[in-house]
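I have placed the structure first, in the form of structure tokens, so that the comments after it can refer back to it.
Every protein chain except one is present and positioned as in the full complex.
And then chain A:
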């Protein structure tokens, strides 16, 4: 095939490899941190912003405990660079409560015993939140699908599903 793209000198600015200012919108607040481009969103949240509710399990996309919402959609914070998140909305588990009032999904998780060790819980709750924001009346199968990227080693799945359905009911009324 023929060569066609004309090469020109790109104007875009390179950043790094040293620390560079990165502005992150997290839980509706704007934060500027100084980090190397290789900083993952997960490490930025935990180490630079002190938001340790987002957990570090496998650090390679195979456990789900680092799940956060990126523009409202669940993603793994371990497989994203902080620098790529500029201009996007990040929501972590810390963003759910309002003052002393925990979120109805959190309340439902407590009432239904939907966790044991609790390590996967922030991720489970954020996956459920994204589901309920998009679909206020999910079926049990919808919930199972929504949390299919969140591993629970304690095996609390049935209760996670119950809690999600209960939360859906409450949020509608």
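One rule holds for everything that comes next: contacts are C-beta pairs under 8 Å (C-beta built on N, C-alpha and C of every residue); 3 or more make two chains touch, one makes a residue touch a chain; residues count from 1.
In the analysis below, contacts and distances are computed from a predicted model.
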Using the UniProt record as the reference, specify the protein name of the hidden chain from among "Carbon monoxide dehydrogenase large chain", "Paraquat-inducible protein A", "Xylose transport system permease protein XylH" or "FAD-binding PCMH-type domain-containing protein".
-> "FAD-binding PCMH-type domain-containing protein"
Looking at A:106, A:127 or A:162, which residue reaches the missing chain?
-> A:127
Across A:24, A:51 or A:75, the one contacting the chain not displayed is A:75
Can you name the residues of chain A that touch the chain not displayed here?
-> 1-17, 36-38, 40, 59-62, 64, 67, 70, 73-76, 78-81, 83-84, 127, 145-146, 148-149
